[in-house]
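What follows is a structure written as structure tokens; I'll ask about it next.
What follows is an incomplete set of chains from the complex, kept in their original frame.
Order as written gives the chain letters A and B; numbering starts at 1 within each chain.
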Amino acid sequence: MSLEKMLATYEFEQWLYLEAKLLDDIDFDGWFSMLHPDISYSMPVRVNKEGIERPDYSLDMFAFYDDIELLKIRVDRLKTDYAWAEIPPSRTRRSVNNVRLLEYTPNEKAVVNSYLTIYRSRSTDIHHDLISGERQDEFTFVDGEWKLSKRVFIVDQTTLNTRNLAIFV
Amino acid sequence: MMKTNINLEEMSQQDAIEYLKESVQPEMGAIPASLLGDPKIYDIEHKKVFLKTWLFIGHESEIPNKNDFITRDLAGYSVIISRGSDGEIRGLYNMCTHRGMKLCRADAGNKSSFTCPYHGFNFKNNGDCIGVPLQKDIYGGDFDKSGLGLHKIRIESYKGLLFGTWNDQAEPLEDFLGEFKWYLDILAGRAEMEVVGPPQRFVIHSNWKIGADNFVGDSYHTMVTHGSIVKLGMVPSATYSKKGYQIHTTNGHGLNLGTPNPDFAFPEELKEEYKSNLTDEQYDVLCNLKNMIGNIFPNLSFLISHTKVKGQLISNTSVRLWRPISVDKMEVITWLLVEKNASSDWKRRSRESFILTFSPSGIFEQDDTEVFTDITAAASGTMPLVKQLTFNYTMGLHRKPVEDFIGPGVVYDDKFTEANQRNFYRYWLDLMTS
């Protein structure tokens, strides 16, 4: 197993951990600064097929289908005093798992696959929500930093069991 | 004053209905909080409303071809909506008539018949039982398969909108919709419309009526609940949502017409198609339409929204079902509708604006869900009954309807009124007490 590949994997693991920390700490600007201006950020609708035919998600409908402009709108909105959905913010915990480096060109491009479990606790509710899924990410290297240039989040439910997606995946 | 004697759980269904007759006073603008939180009322509602009226189950464009099918929930039960080899659309309870196994577990597909995973009974997609393994031997000679056809569900459609009901005595769909059809033409019949992708689904810990109530008549909340959107400059001003008409018809249906609109909210190139599908009056409304928000009783809300995204105006048309799961829980199911003949770019942008504003991640949607959840919690349990907590629906009670509007129904020339909610709860009460 190549040391270089391990180093690279480690780097993206840390990137994803930092991203999770910023989002869990409600540091939306910090998170936004990790995104590539050409980012494509999407979350397709998951469906029940007849059998094992794949993919079992939609290519036409999405819970997120954003570019950098739309993400900016979401971030700006969350910073107003009227974004009731997250006032006060949910207590979220984004556990990143099973990080796999699929493609890697040093200082240029990387394709990373990982699992995500979001624990969400809100207000005085004693119950929590769990959002589970897979991230198919692409990173582009810009001025010495890796930026997220593509994310597809495959959620593991056909009906989302959380009140909204006022949080990022 | 405490009335500890009130306790719906203790009451018989008949007593509870009597209580509703006394306490629910739509015309006075007085609606008890317990309507949103009491389990007994929810149970009666299930029988008197959801097993009796027409309920939305999908759009014809979801099963365009012969033998296409979708499985959908009808009042808590899975039904197969199938387009037969004869092109006819039918509804079948998704349960094997032999011993109750679920026949089909896909959300959608194409099949001319369904085989049960338990004992292999086979059913044609018109419901007929066409195969029973070893039938002669094990059921004997005079066994009659035809008695084992799948339970049929009444399905009727209007302008592509498919509705089903468990009630064999229900009035025809068009009678149920009545004058409201005039507005549904604009929503769903203005052009050939198609659903984009599968519906989106998510769960809110809310009583279903809060959603219907919000869409049927509550333009007023936009200023505050959606204040963040105003801040972002996506809608001109806080009172933006005030201008227009609030309209309701019989059977609890109602909508809010945002108008006028300096811009044409729909694809320019389809104007001819619109004209061919609408009357001059309807087309006139369409041309001035800024937005249209309403609810088909009981729980199908709809929305035409016209917003500026990335500096460009774009509209999106959607319907959403507030599907009750329990007294304090519902599944929200949303469909995006687009003009089939619109440009792919326009369709893409319409979907983009829909996802941004009214999908589960929608920046309008998400603040509403928070409100729905908190109201439900506040209305739950015994105290609201004991203390007779009552919500105030008196907004606009002093107003008179206008006579000169070109469309049917009772029309107010201002969207900030709760006349539509009063109309919604009036019909709800009539059904509950019928």
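We take it that a residue touches a chain if its C-beta (ideal position, glycine included) is under 8 Å from a C-beta of that chain, and two chains touch if they have at least 3 such contacts.
Model, not experiment: these values are computed from the prediction.
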Protein chain stoichiometry for the whole structure, using the labels that appear: A x3, B x3
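One rule holds for everything that comes next: only the chains that are shown with their structure count from here on.
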Intercentroid distance (Cα basis), chain B paired with chain A, Å: 32
Complex contact set, residues of chain B against chain A: 105-109, 196-205, 224-229, 231-232, 234, 309-310, 331, 336, 351-352, 355-356, 359-361, 363, 365-367, 369-371, 373
Chain B-facing residues of chain A, complex: 43, 45, 47-50, 58-66, 69-70, 73-74, 76-77, 80, 82-86, 158-166
